[in-house]
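Below: one structure, written as structure tokens.
All protein chains of the complex are present and in place, except for one that has been dropped.
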Amino acid sequence: MALGEKIMARSTGEKTVVVGSRLEIQIDWCLVNDASAHRSIDFFEETTTVFDKNKVVVVLDHDTPSGSEAVSVIQRKLINFAKAQDTIFLQGEGVGYQLMLDKYVQSGQIVVGCGEHIAVFGAIGALGFTVEPEKLAAAMKCGVVSMLVPETVQIELTGELRAGVYAKDAILTIIRDQGTKQLAGKLIEFVGPAIKTLTLNDRITICNLAGKMNAFSSIFNLEEPEKQVSCASQLKYDLGKLRSQIAMPDNFESIVDVDLLKNVKVNEVFVGGCSGGRIEDLRIAAGIIKGKKVAKGVRMMVAPITSEIYVQALREGLITDFIDAGAVVMNQGCSVCWGKSQGIIDTDEVLVSAGSYNCKGCAGAATAKIYVASAATAAASAISGFINSQGGR
Amino acid sequence: MGHTLAEKILIHNTKVKTCRPGDIVITKPDVVMFHDIYTPFVYDKFKEMGFTKVWDKNKVVIMLDHLLPTCLKDDPRHLRYGYKFAEEFGIENFHAADGISHQLMPELRYAKPGGVVYVTDSHTTTYGAVGCFSTGIGYTEMASILGTGELWARVPSAIKIQIDGELPAGVYAKDIILRILGDIKADGGTYKSLEFCGTTVDALSVDSRLTISNMVVECGGKVGLFAVDKKTAEYSGVDYEEFRWLQFDKEAEYEQELHYDATTLVPYVACPPYVDNVHPIHDVAGIEVHEVFIGSCTNGRLEDLAIAAKILEGKKIDKFVKFIVTPASRQIFKDAIAAGYIETLVQAGAMVTHPYCSLCQGRSGGLMAENEVLLGTNNRNFLGRMGSAKAKTYLSSPAVAAVSAITGKITDPRTVSK
Partner (left out) sequence: MQRSFEGKIWRFGDDIDTDIIIPTQYVALPTVEEMKQYTFEPLRPELAALIQPGDIIVAGKNFGCGSSREQAPEVLCALKIRCIIAKSFARIFFRNAINNGLLLIESPDLQDHCEEGDTVKVEINSKLVCNGKEYAIPAMPDNLFTIIEDGGLVRSMKKRNHVIE
């Protein structure tokens, strides 16, 4: 059985599951945040109680601190829900996915939410997948989600990342090759000898963007990384052959080598969020900007992913390095990537983001251009003022 | 004949022999500054007026502090105009996200003792703490100064405010100015120079004096001045001996003289929707708060962060209270990091932002929904400023804000044992 199937089987008490069959699976965690999942509360009658208050995590993380009255109304709704139901409640501590990885979710568990990054739990061998808000409400009521068992596709990772090439480049390469249709609806299982060369941060970064391929989810097989199962297909990637990648604006359908882009002036750069705000990302970015200055007119935005990482960055002197270089260091949370109130970009401006969104208008003007890349590429671009992978122009 | 501090500085600047309140004098400012809220307007008016160069580029400062980080669609345009003006007219004194302008002006010593400074912002009165005649103007007037190097000013009458005695524990500079505003009221200082002296004042740090001068505009004051002492001289990097002229004269004529006994002061809170709706804390203690803000040009300095950190050390805020902290400059941010304050605040549950105007300006960074309550260390609580017109903002010292973040209610810091 593929790993995902094993997890689903365990949650239903079945011995095996059949791809394509409908299952009622027990949920271990429900994530309700101020992005889109809050709409699930609208389907929740006041008299209903959640199935298990210790398994519902209500988080304010996307637009924190709130950039508008409208968002504050949504956040107040979440607060009222959390109080009424006495659920787990987190706010102002950073990105909910990371907080759940740090504090709550264990390998083998099942997490549901409404955002595309929920595949991130695959980094620790847990299964996270997206449902519509109405279905999340149902899951909160009874602790069960009805779903069809997806097909697994195994991606075997071999070799080791070279210096200057990062996990973000790895997942961008995979998205570049597989596109948005090939793996749609599939559960990606990462296996292979390269897994032991990857840090937890690397695995999180890789799983985090699985949703760009419209995959059902992604998961690392940490217990049996050499195990091959008969499944939909098997893909292979040699990490040692990868080059720095960048997703062109508006979607993830065009991903190219960063070095192919010449003379693209940047206005803003972002190092942070669930895709580029972990300690390793901050260390890499700080290492690139240390002793230098952000290019004139360029806005370098930095946002550590969680309070814990913010503190670690303080202790390692990274925050001070960013301050000295002329960056703008914001609080823990989704920040510029969510694009509702921090780092808004204007018409025709260029943002290089280590985050995960580049759709038209998602950080400001609809004609602005957002490129998605690694934290290293973002930091290097901030110093030179032009898109480049490292070492300046 | 004696002169008020305001008169002395104007005489020093304009070289008139003497002056009286009501006289119109033509000042030649030592420094002017405009920030990113007004950059496009200053640029456009300057060009429209037909000027082709600034009168003295070394006396012009441009600061991007309200709109960096950008939070609304038009913000980058304002930043671009700042760069455009600087490039076209050769302005080298340029600061992008280095901190709140009213902190940077005295910190970087643009605003110095004895100087006359105009800025396109009402809280320009802040630099009066270092003996600088500084006041806010609109962008059209700023454009005219940039071209001519001059601005007419009416000599203000003055109110002398003497504060003596030792401040009790738990009572700070913010409480002093809130009490004064509550007594003088929102228009009680209109057009006037408020001039502060007394043993309490002597004992205050320059940071604390900046807090007081900052809010003088909230009673309509034109300037809020302190005499120059050794602390000022050290802060501003000047020779104290050269400023013996900037002291209080016994024979100076004041329109009004107020006396306060610092030992009788308590923590005060400005209640919505007016800054002069000031109450002693026991009138409002117990009101539930949903968000707490420590920052702004009023109270974002190192000593404010130190007070908050001391209160929050090893503690956690109420889990439903949103807590935002904004240091007032890059240097203060770094010093607070080195002192461990930032770590303490983050561990306690704070969202610490980059140094900029942050939530105070009411554009982003913690706006409120209907019926929510904000407790902030900033300087305005007007109707609708922080989001919903049905939200409420209370203003207080950092100490009140910090303890209230823990309890989730407006709390008297004196009642909390350390």
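When the chains are written out, they are named A and B in that same order, and each has its own residue count from 1.
Assume contacts are C-beta pairs under 8 Å (C-beta built on N, C-alpha and C of every residue); 3 or more make two chains touch, one makes a residue touch a chain.
Keep in mind that what you see is a predicted model, and the values were worked out from it rather than measured.
Asker: Name every shown chain in contact with the chain that has been left out of the document.
Answerer: B
Asker: In the complete assembly, which of B:Y43, B:Y139, B:F243 or B:Y341 touches the absent chain?
Answerer: B:Y139
Asker: Which residue, B:E7, B:D30 or B:D121, contacts the hidden chain when the whole complex is considered?
Answerer: Going through B:E7, B:D30 or B:D121 one by one, B:D121 is the residue touching the chain not shown.
Asker: Using the touch rule from the top, list residues of subunit B that touch the missing partner.
Answerer: Counting over the whole complex, subunit B touches the hidden chain at residues 24, 37-38, 41, 45, 48-51, 67, 72, 74-75, 77-78, 120-122, 124, 135-141, 143-144, 147-148, 152, 186-187, 190-191, 220, 222, 274, 361-363, 380, 382-385, 389.
In the analysis below, only the chains that are shown with their structure count from here on.
Asker: Once bound in the complex, which stretches of subunit B touch subunit A?
Answerer: 68-77, 79, 83, 96-97, 290-291, 319-320, 322-324, 330, 333-334, 337-338, 342-343, 346-347, 349-354, 356, 359, 364-370, 372, 387-388
Asker: Please give the residue numbers of subunit A that touch subunit B in the complex, ascending.
Answerer: It comes out as residues 60, 64-69, 71-73, 75-76, 79, 83, 89, 91-93, 267-268, 296-297, 299, 301, 307, 310-311, 314-315, 319-320, 323-324, 326, 328-333, 341-346, 349, 364-365.
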